[in-house]
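Following: one structure in structure tokens, then a few remarks.
Removed from the display is one protein chain of the complex; every other protein chain stays in position.
For reference, chains read A, B and C in written order, and residue numbers begin at 1 within each chain.
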Amino acid sequence: MLIIMNANATDNQIQNVVNFIKSKNFDAHISKGEIQTVIGAVGGKIIDPRDIELLDGVKEVIRISSGYKLASRQFKQEDTIVEVNGVKFGGDNTGLIAGPCTIESYEQMDETAKKLSDMGIKILRGGAFKPRTSPYAFQGLGEEGLKIIKKVADKYGMAVTSEIMEISQIPVCLKYVDILQVGARNMQNFNLLRELGHINKPVIIKRGLANTIEELLMAAEYVMSGGNRNVILCERGIRTFERITRNTLDLSAIPVVKKLSHLPIIIDPSHGTGLRDKVAPMSRAAVAAGCDGLIVEVHNEPESALCDGAQSLYPEQFKALKSDLEKIAPIVGKKIL
Amino acid sequence: MLIIMNANATDNQIQNVVNFIKSKNFDAHISKGEIQTVIGAVGGKIIDPRDIELLDGVKEVIRISSGYKLASRQFKQEDTIVEVNGVKFGGDNTGLIAGPCTIESYEQMDETAKKLSDMGIKILRGGAFKPRTSPYAFQGLGEEGLKIIKKVADKYGMAVTSEIMEISQIPVCLKYVDILQVGARNMQNFNLLRELGHINKPVIIKRGLANTIEELLMAAEYVMSGGNRNVILCERGIRTFERITRNTLDLSAIPVVKKLSHLPIIIDPSHGTGLRDKVAPMSRAAVAAGCDGLIVEVHNEPESALCDGAQSLYPEQFKALKSDLEKIAPIVGKKIL
Amino acid sequence: MLIIMNANATDNQIQNVVNFIKSKNFDAHISKGEIQTVIGAVGGKIIDPRDIELLDGVKEVIRISSGYKLASRQFKQEDTIVEVNGVKFGGDNTGLIAGPCTIESYEQMDETAKKLSDMGIKILRGGAFKPRTSPYAFQGLGEEGLKIIKKVADKYGMAVTSEIMEISQIPVCLKYVDILQVGARNMQNFNLLRELGHINKPVIIKRGLANTIEELLMAAEYVMSGGNRNVILCERGIRTFERITRNTLDLSAIPVVKKLSHLPIIIDPSHGTGLRDKVAPMSRAAVAAGCDGLIVEVHNEPESALCDGAQSLYPEQFKALKSDLEKIAPIVGKKIL
Partner (left out) sequence: MLIIMNANATDNQIQNVVNFIKSKNFDAHISKGEIQTVIGAVGGKIIDPRDIELLDGVKEVIRISSGYKLASRQFKQEDTIVEVNGVKFGGDNTGLIAGPCTIESYEQMDETAKKLSDMGIKILRGGAFKPRTSPYAFQGLGEEGLKIIKKVADKYGMAVTSEIMEISQIPVCLKYVDILQVGARNMQNFNLLRELGHINKPVIIKRGLANTIEELLMAAEYVMSGGNRNVILCERGIRTFERITRNTLDLSAIPVVKKLSHLPIIIDPSHGTGLRDKVAPMSRAAVAAGCDGLIVEVHNEPESALCDGAQSLYPEQFKALKSDLEKIAPIVGKKIL
């Protein structure tokens, strides 16, 4: 932590700051510049920088260590590769996950999974617990839905990914789901994150609608600090002033995360745009930017979907897209799985 | 729902849209204008407007009914007044809640509460479960903390408000807390909101960092639809590009909420600014704008607070502020409680 | 400027950074901490911090001197008071400016000004050059409009404030206008700002829709560095995700500016909310937060206004509001002028 003093700060004020940070078990390193004195504070515990900012003569306090450690590239140089059902996320692998927004029925899941499986997709998505803005909207089939997706996935040799919304759902999710997914609105549900640190299945954490990449890495840190190192980050669009797309998909998160962290980062172009005809261009763009995976909404009959049909691809659209992705990936040194 | 067709939409396209919405159990009212045809869809269930937007010839789909009903001023004309321990929120009342960010010890709570009680404050705040960005930061005392605040509150005849972070904490909160508070990061934790609809204690819902007022009202609707009508809305600052303040306190939420809803709206100037010297001006402003209450962080010794000391007032500062507020409130037809 | 090196930065990397900043005429002060080495760079000219961030071993570069000097409270301790026609902005004064959004006709200006003058208002606002989103919308009366407002202002002994949109309008504005106003969309029109540094009339600079307070102070610095020290800052609402209000009025800008700068800050509650029934509550709030002035849209007949009638007060509404403000101001040590 660096404490920048005002240009006209007095010796007394400087000493006062030094005493304060020492009382918090920090070492103080004073560096008097021509214009300003800067005090480096090293070694103490977590402290709120604003406590120092309120002291007389202080201009600004700057934290210089990021809050995440286990998630950082400094902590682990080589890429983390998460592998599920033979599909790898990270390194030179770009894994694909596909399926409908919501589990609606056995028939719907079976038809969709069959078509996806025929294309070589090995991880099936589908929501059983749905976070809905309105209390009057369809809230998902719950455990019944998980049973369906598990049965269908088994039939086609696929693994399952599905969203978990609260701690009490952990046991049931562990029973049926291979990759647990934390939704954007729960990215800072710290209790849930902490508990997911104790399970032994991979976790996808979706970036919150108004959260920074550093906050996303802090969320990963919550899970990792509990012992679970199999974390996949997911960019799914952030809230901006743009109203035509549902969210603004921040593809620069891909190179940013890859520099700061060893964790894989995947893209959700379906929620990221909210519009079917934008999904393919943004998927191609994501692969061209070097993402480690894609999670795409595909529905056997999007026009009759109970949820998010408007952003779901038809199976044949996804098939054509996959073919494009397989051409783009090698250009950036990746292979589609 | 109104469906605006393109200027050059064909009769076939219009008919196709009509068929689609009828298949979803809506009535269709076609209105052919000079420029555009508009189709009104009435009476069906919830539908995703994007499903219609994808049909040929459709320019735009507009939802005309807001999602909240029970929370709306149309549903209930007169102000809802929530009363706790003789303090009223709503109508011509501006209720005060004060106390530290976090419950740290019996002594801290006792000293703070004593001073607040002497000033006439009847509702004590203090957090036992703390949502922290870092897994390595102090996470609160938990039930032990709630026992402390309850004991202290009883001693001075005060009521207690404290934050709840997940469903499993409901029983313990009900035991010690009079007003349960849902934090900004949990504003769209729909499972938690739904469960709080079944308790018989008032709930404060804080606006999320990037949420609109309509979304805040939808969160209230979740609680109210379960039967609990004692909801207090709280503006606590939203995330903007401004970096000097921790958040941007949106005081226009006060007149906006009072027009759209019958629910009381209170202001948290402590989180709303994040800086002690901004708390008093923004509190005065909030009362001048007609808020129904304030929740202010006050600590007996802010400089040694474990959390948010930088935004906590000294008891004497709060006393001076309260005196100002009592002068401003009558100018806008309110009284401070 | 402080350069934070990575924890594992080598001596070579550190030396390389030192060489680089010395080549840019900075002095280098190395401070080796337990965890990280920090290099202070002092005395050079302006440099893009990213140039250093790209050097090997560098974690982060932090600018520690703000870009504005003349506008800063450090440069000038006492409040700048701008006085026009006996109305003062700054210090313990809260000056009022009122009038319609747009100059429409002599009759409109005369009727509005008469009523405002009767209430004691001494500065009349009205736009002649209008920044409109659509090229097909009414663009203002131009010089003809300025002649009207000047004639009417003279009749009632009032001063004039009006918006300037480009450099070529300076001569005509100087002829008729007493306070030149730079609109939000021009806050970073640096050429215009620079030219306004050479005139000898006060300038109001409105905060841009997505600009920070520091950027607003930088805009003031542009004008001040040219020699014109009579700058008034104006908060008029920033763009946020909220859709009900036209903008989000950031009243915390008041205490923030007063701490960082000696310049007066006024509030525009009309553009700040965009809705007539929100103007009075937010005006009261602004005065309670200690603003140095208000600029309010008042129209003799809002329902027939050519522009922004929806956010204009009726003269009698403004009169009632003024009476409230006169009661609130003394509570915060201010007087309404």
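Heads up, the rule we're going with is that contacts are C-beta pairs under 8 Å (C-beta built on N, C-alpha and C of every residue); 3 or more make two chains touch, one makes a residue touch a chain.
Computed from a prediction, not measured in an experiment: that's the story for all the values here.
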| item | value |
| --- | --- |
| Contact with the hidden chain (one of C:D51, C:D118 or C:D154) | C:D51 |
| Subunit B residues that touch the omitted chain in the full complex | 2, 4, 6-8, 27, 29, 31, 33-36, 38, 40, 42-43, 59-60, 62, 64-65, 74, 239, 241 |
| Interface with the unshown chain - residue positions in subunit C | 46, 48, 50-51, 53-54, 67, 131-138, 165-168, 185-186, 188-194, 209-210, 215, 218, 221-222, 225-226, 239, 274-277, 303, 305, 307-311 |
| For subunit A, residues in touch with the removed chain | 210-214, 238, 240-245, 248-252, 254-256, 259-260, 272-273, 277-278, 281-282, 284-290, 324, 327-328, 331-332 |
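One rule holds for everything that comes next: only the chains that are shown with their structure count from here on.
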| item | value |
| --- | --- |
| Chain-level touch network, classified as line, ring, star, complete or other | complete |
| Central chain (distance from its CA mean to the mean of all protein CA atoms) | B |
| Whole-Å gap separating subunit B and subunit C, where each centre is the average of the chain's CA atoms | 31 |
| Where subunit C touches two or more other chains at once, by residue number | 241 |
